[in-house]
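The other protein chains are all here in position, but one chain of the complex has been omitted.
Chain IDs A and B follow the sequence of writing; residue 1 opens each chain.
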Amino acid sequence: MNAFEYAAPRTLDEALTVLREHGEEARVIAGGTALVTMMRQRLVSPGYLISLHDIPGLNRIEVANSGLRIGALVTHREVETSPIVRERIPVLAETFRRVASVRIRNMATVGGALAHADPNQDPPVTLIALGARVEIRGAVGRRELPVEEFFRDYYESSLAPGEVVTAVVAPQLPPASGAAYVKFLPRTADDYATVAVAAVVSLEPDGERCRQARIALGSVGVTPIRARAAEALLAGQRFSAELLQAAGESIKGAVDPLSDHRGSAAYKREMAAVIVARALTQARDAARATARGTR
Amino acid sequence: MAHRIVGKPIGRVDGVEKVSGEARYSGDVSAPGLIWGKALRSPLPHARIVRIDTSRAKALSGVLAVLTAKDLPNILVGRRMFDMPVLARDRVRFIGEKVAVVAAADPDIAEEATTLIDVEYDDLPAVFDPEAAIVAGAPVVHENPEAYEGAPAERPHANVQSVLRFKLGDVEAGFREADRTFEHTLRTQLAHQGYLEPHAGVVAIDEDGRVQVWASNKMPFRLKELLSHALQLPQEKIRVNLTPIGGDFGGKGSLMDLPLAYHLARVTGRPVKMVMRYAEELMAGNPRHPAVITLRTGVSRDGRIVARSVRALFNSGAYAAFKPAPSVSLGGASMGAGVYRIPNLWIESFCVYTNNIPCGHARSPGEPQMVFAEESHMDMIAKELALDPAEFRRRNLLKDGDHLANGHHLEHVRASDTLEAALKASEYSQPKPGPWIGRGMAMTHRHIGVGFTNAVVRLGVDGRVTLRIALPDTGTGAHLVLRQVVAEVLGLAVDDVEIEMATTDDFATDSGVGGSRVTHTGGRAAYHAAEKLKAQIQAEASKLGVPGDSLAAVARAAAREGRTLEASHFYDAKAHGAVTSFTAQVAEVAVDAQTGQVTVRRFTTAHDVGTVINPLGHQGQIEGGLIQGLGFALMEEIKTEEGRISTLSLGDVKLPTIQDIPPLTTVILEDPVGPGPFNAKAIGEGSISSVAPAIANAVADACGVRILSLPITAEKVYFALKEAVREARLPTEEGRP
Partner (left out) sequence: MNRKIHLTVNGTARSVEIPTYRTLLDCLRNDLGLTGSKEGCGVGVCGACTVLLDGKMISSCIALAVSADGHAVTTVEGLAGDERLHPVQQAFIDAGGFQCGICTPGQVVSAKALLDAIPNPTDAEIREWMLGNLCRCTGYYKIIESIRTAAQRSRA
């Protein structure tokens, strides 16, 4: 790794000040799993690292408007094992559980994962399907935006210079809904996904028709994507094999995967359709179970 | 025959150091004033070096030395064929070749310094594909390979490192006699041995001017010889201190970075440690050769093989330096004949120069490649003949008195028993539990390794025995096996036998670890030394009038007379051609119809072995090799394009994890006919080679598609299924793509 200056400020304001002072030379570090790995590989060489891990108040999981606010310094493992998360938004706990190994999850943070903006990561996919929002602080103040709008390109988020993620706020599922996160990894269980899909399905009162679906995919482009065209096909429709097939075909047109070590673009395109169908089916089954009160 | 200690599943009592973290591997060795070496590597696959400017690197604070080829003697290194410079001299031949080396106060500074070395290159035409490399007019990787020390004489093309042939009978006549002939071409991938300890070494020049070496190298005496040659120093000036090794699997027998560590130590006057990053292992370690193998087999009407010809092309990369066999080739090519009686056989195997990563030996060199091709080929033929794959094999299995491709006559052949045991234990003939589930089999055999080893056993006054050997501990449990052998002979408990690691000062030579030879050579050396000591003890006992059953009493009595009881034995194993070990495996897989993903539901492995000295260690070798075979079959691949490796971490190259292991059934057929102590054979390389074809054959059984290249990825299966449906070879079924 290159030589660098290191600061571990005790307040967020201090961190933001130092961050602004050092501009492009500075990077924020939380768990460090992605950043230190990249620095060791000399993919990035920041001259100044600002650690957030001494800043209080950023590592809480709290109920917020019946959804959850998860602080940026909460680790993946904490989300995965949190009784509140498992109770209120279980698909979120299940998604964080799929990341790498327990060891990595002990270190990697929610905020760090978002800021890293790797389209192969798991949490953003489910956060998008849930309609979660990111809270951001910068020197000029705070703002927030949907996670769906947070990613710009491969490893590029919409954080402006001097900004950090402070929390993510995820709503609970609407009534009569179920969710699923399906991660397709044909190599080993600690891998990134070849294709990943998060689906939230809300049923009509008759329990047969889909009132609304929200579908997000990971590893199928330079950012995670929301499959609005497929969602539109499903709205108000009765579930059937043909419907899922049509949704799958629409997905193939909506994704623009990159070939990588986990699969060629052509294969990922095909698998996007297959895994969307599986995720929708699982989400629908979960919704039915909720409706029946068996969940 | 029941023994007291031999045959007992004793736990690795020699492992306290390992589980406690006290064991010092070569990367853990330190010395006062230690500094760190780091290499700069070529970014181009083939280029002339025009100019190297090291001034900025030398100016970096904390840097003690920067060396390029012009600072070093012009000596080429290798294990058998000496074609590789220690640092690239006037040209680089693969991406990753070392061009300069830095010594600095810590490894980060050393690495930083390498980024400050400016090198100007002039591109040269490069060749990456072995087929393309051996056509007329192909770019030449080495201008005069015949001039290299150790170069084989035969060279049909400048880019051929070596040719290895096996011949029986008259293959052309055999094909004329055949009723049907089948030909298939299969491919295997570049794959790393996957040891988790990257190459590491420390070189220190002591006050007497002797070069002290600690290295992750499993043949310390050969290492000493090679260092003597590379450094132009007499062997007596070099001492290799043995350290445990964090996994070898064939990959740790070369000099690697040690000559550079030496030169840095020489120039700086400080001990130097060099440790490869895993990215460097994946870019410039000496991985398993990728292969393209074509098999052609002629069979008679009744399913007997009458002729087979095999052509193998191994993509050996830019240097032959990492191959240790006298042929500078891969012995596993002989497995083109499989476990079958083939009266007319022709195998021709080429190791080819390309501008890729130079390859070396990996567990069962050449065999997982060849056995994948050969056993897949057998199943494809069986299908064409409408024969059950087991039945086709039965009609052709080797029997007592048959001879192998290398001319060895076989005795105690248990090929048939081993096959039947695997079929039975795997419930091969039972109906499958559902659609898209398949079973496949594969067989192989592996000779017992040969070599030479010294052992000394000494009786202490406390009645305990010390076994001094210079065989490094690569983790196989061999040291415990040797202790069991000595304990058995002398009537002691294992705890009363201690290993004392020798250095290369203590013996003249040892062929080291590898080729599944240690139980044989180390075991026989230890056995005979112990027998000699036993005789000495008995002689002393009667001479001194002391009861012979108390070793401590005898030792003390002898010590009072000024005598230490010690015996040594040098065992040189001649090739034991008459005996081999068969393996038969059955894989049961499920294929996901929509994604092509292959899951191994269960796996059966049957082994024809000699006396098993330690069943726990023996099983550990079987399991370890098998999971390596599984990785090779399903997931491992170093991806390279135009000489550039894109998989530079274990996040990119996937090795099997604890969640990838299938339920396993092992069948051991124990036959005390081996050349090792107590008639042991060998097991280290017995379980790896037939895993991939067993899985490939099971996939074909499950879903009708044949995957002809490794690894068998979900993607390959998926597209093969689509194509099969498109070509209407398979009916469309619900759930198929």
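Everything below uses one rule, namely that a residue touches a chain if its C-beta (ideal position, glycine included) is under 8 Å from a C-beta of that chain, and two chains touch if they have at least 3 such contacts.
This one's a predicted model, so the numbers in the text were calculated from it and none came from an experiment.
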{"item": "Touching the absent chain when the full complex is considered, from B:232, B:430 or B:659", "value": "B:659"}
{"item": "Selected residue (touches chain absent from view) among A:5, A:62, A:242 or A:256", "value": "A:5"}
{"item": "Residues in chain A touching the chain absent from view", "value": "1-6, 8, 29, 32-33, 36-37, 39-41, 49, 51, 53, 77, 100-104, 106-107, 189-190"}
{"item": "Missing-partner contacts on chain B, residue numbers", "value": "9, 11-13, 15-25, 27-28, 30, 106-108, 193-198, 244-249, 275, 277-279, 473-477, 616-617, 619-620, 623-628, 649-651, 655-659, 661, 664"}
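Convention: only the chains that are shown with their structure count from here on.
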{"item": "Partner chain A, residues of chain B touching it in the complex", "value": "108, 112, 115, 279, 594-597, 635, 639, 646-649, 651-652, 654-657, 659-660, 713-715, 718-719, 737"}
{"item": "Chain B partner contacts - residues on chain A that touch it in the complex", "value": "1-3, 41-42, 184, 186-191, 194, 261, 263-264, 267, 270-271, 274"}
